[in-house]
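Missing here: one protein chain of the complex. Every other protein chain is in place.
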Amino acid sequence: MPVVIQMPKLGHAMTEGTVLQWHKHAGDKVVQGEPVLTVETDKAQVEIEAPASGVIARLAAAQGEVVQVGGELAVIALNGETVDAAMTARAAAIASAQPPSGAPKAAATGASRGRVIASPRAKRLAAERGIDLSGLSGSGPDGMITEDDVRRTSENQTAALSAPTPGALVPARREKLTRIQAVGARNLTQSWQQVPHFVQMVRADMSRAMDARRALNANGAKVSVTDLILAAAVAALRENPRVNASYSDGEMLIYDRINLGIAVDTPDGLIVPVIHDAQSLDLAAISARAAELAMKARDKKLTPSDLEAATFTVSNLGAYGVENGTPVIFAPQAALMFAGAIRDEVLAIGGKPEVRPAMQIAIAYDHRGIDGATASRFTTRVKQFLEDGVNPAAQAAATVQPHRKREVTLSAPGDSLRVDASYGAHRWVLDGDDGGVDPVCAFLGALGGCLLMSLRVAARVRKAPLGRASIRARANEKGHVKEVQVELEVETSLDDEKLHRLVEVAERGCHIRALIREDIAYNMTVRRIEAASN
Amino acid sequence: MDRNLKLLIYRNMIVSRRLEERIAELIKAGQVGGFMHPGVGQEALQCAAIAGLRPDDYLLYAHRGVAYWVARGIPLEKVLCDLAGREGGTNRGKGGVMRVVYPELGVLGESGTLGGCFPIATGAGLSIKVKGGDQAVLVFFGDGTSNRGTFHESLNLCAVRKLPVVFLCENNGWAVSMPTERSTAVRDIADRAKGYAIPGVVVDGNDPEKVFDAVGEALKRARSGAGPSLIEAKTYRLWGHWIGDPDTYRSREEVEKQWRRDPIPAFEARLAGEGLLNDAMRDEIDREARAKIDRAIEFMQKQSFPPPESALEDLFA
Partner (left out) sequence: MRTITYAQAIKEALVEEMRRDPTVILYGEDVANFGGIFRITSGLKEEFGDERVFDTPISENAFVGAGVGAALTGLRPVVELQFADFLFTTGDEIVLKAGMWRYAHGGAYKVPLVVRCPSGAAGVGPEHGQCPEAFFMHAPGLKIVSPSNAADAKGLLKSAIREDNPVLYFEHKLLYATKGEVPDDPDYLVPLGKAAIAREGDALTLVAISAMVPKALAVADRLAKEGHHIEVIDPRSLCPFDRPAIIESVKKTGKIVVAEESYRTLGVGAEIGAMLMEDALEYLDRPLRRVAIPDVPIPTAAILEQFVIPNEEKIYQACRELLA
């Protein structure tokens, strides 16, 4: 049987994607893992790889076409099948799976081979109101578009442009919004309409911050102005958690994790990669992560998870020379920060005019959940952080050494069994006495951690449902490690057989597990917790 | 039985026989789409039994031949149009010749399922009793049909409520290919009457006078309010079960032997012996019969078929 490449679900809310670019044509040979096409989702461009080796029997969607999640993109004839036979087998399978019927009355949709599932009533209403169903997501059973969905869309649609263009005004050309732009336009319209914005502005004296930056970069770091702004945001968010939140239905949902979105302009539109868990990152770490994301963005290698779950967004307008602006919040976040270009300005310092590098900052807040006082505290903290120029962590960062991957530096500073470890900007402590984590435990931590990560990767690749996972890793209490016991608990709806297969794959992929000698008594137990139903 | 009645019965027997022969020709020639279960050999039984009915009595006939309708006085044209499925019949192509109806003379029709007639006859009897009249119901059926549960339930119910129903069994020895002695626990079906405490008599079905007398007794009993009777008329089915039946399940000897007991020549002989019938009269009656039938066939062939949409009519009153 031939293998079908389907539009994958690459994001939690994804319902469809656009075929951006085919890298293979019908008749081409393809090797498992080779990129076959690039698709564009709401947030990013993603390469789709061949799930199997064979020959491309057919392409099922044209470039530029919108395909629903699960829809057919291409068919690969496996080695041994002839291309024609593969097509016939597949066509027969499709034909037998579909009920024989005449084509249903066309709804008001454009040419789209991805089928739109909508109730007959919804289709009728959409036709009456001239609504394109292919743009809707459905709230009915199995994602069916219902009458209510159509009604809501119809009510939300902004009125058409009032006056028709006068005959004399004809556009020279039309530029269709890219998918990313179109989705952005929709989201921003919603934000603008639904979120009551207010904006606070400050001007920060950047002299100290710029000095700190120079010092760091002289020591080999690559801290940008944006990095400074990001670090300031993190500090202020840590101290003003109400701004790291979302308004929802009469509540402020406050998040522990600070996921910083960084607005980046690309030829295809604005994308916002996210530094997750910035709350535990110092300036150096932030800088490193931001650089990584920038590179991925440039190479178009951002994954959907790189673009998800931001709690606060920063946009550095200064890169374009803009001094100030009025930000539009990305709902459901509660705020968004613009930083303008740094310009020499005359500021009053100690009552006297002095020329200082100054940066204007504008922060927009969601007034439903954030009042002026809260906002002020946040705004002024950002200014203060930058004007102080100093971040406690920055001290330590000053001593940061350039590092290679998989190279850990350890030092035993004193007389005790305490060892300081560092890897890039990360530091931790090992302690051979009972005062901390001893090396064996560190190893067990590595083992458990690696297993959990492998499990998650394996699950992601296989699209297996995986909730919380936890491990208790134990070794014999004294002496040489003779036995290792791992108790894995997984929250999943997979059946036992599938779960055990997944765990097997995870074990094979775990680098730490591979280090355990054959003669060590290694035992893993797996316990499944039922996934909580919604 | 007076002279006129005898001759009337004889005439009806001749018309019936001739009509069956003509219908067989029509069917074999493919000129009519219907089918027929011929009653050749049972004309005496049917004509004599029905001769005793009043016009306001009810009749439920069996599927064995045309004599019932001839004897009851239903125009031959109607019978033939029903056979051909044309307009001008009695049921507008809906039921075929097996459902000739004639409400004016209480001919209620026929049940497609053998044995469906017994409860209907019971109901007609109930009707008479409730309305307080002295009509009767005559229901014909074959030997095989008397094995249906409805026969027993109906006899019992009629007996219990003393309903005026005469159950007349035409025992011709065969139910399609099943001889009676293999299907029926009793040799004389009339014996079953004992199980219902009603009179049960066996009579020679090929002797019209015996049949007429037996049915007359039973009708009298019914009209008096005394209840139902069971009459078993022994006869023989001279042709196959249906026109076209290869009839391979009966021996030629047996059939030949029965032909020698054909009721028509037997009655002719008796009538001649009583001075009631001579050759000239016989030929005349035969000629008249044929002419009558020819006219009826001509009429039938001129009739149109019912319009196809009429298939949707006559469901509800």
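Letters A and B name the chains as they come in the text, with residue numbers starting at 1 for each one.
By our rule, a contact is a pair of C-beta atoms (placed from the backbone, for glycine too) under 8 Å apart; a residue touches a chain by one contact, two chains touch by 3 or more.
Everything numeric here is computed off the predicted structure, so don't read it as measured data.
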{"item": "Contact residue for the chain not shown (choose from B:49, B:101 or B:289)", "value": "B:101"}
{"item": "Options A:8, A:51 or A:140, residue touching the unrepresented chain", "value": "A:140"}
{"item": "Option from B:124, B:175 or B:300 whose C-beta touches the chain left out", "value": "B:124"}
{"item": "Where the unshown chain meets chain A, residue by residue", "value": "105, 119-124, 140-141, 146-147"}
{"item": "On chain B, residues whose C-beta touches the chain left out of the figure", "value": "58, 89-95, 99, 101, 103, 108-109, 111-113, 116, 118-131, 149-150, 153-154, 156-157, 160-161, 313-317"}
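Please note the rule applied: only the chains that are shown with their structure count from here on.
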{"item": "Length of the line joining the C-alpha centres of chain A and chain B, rounded to whole Å", "value": "92"}
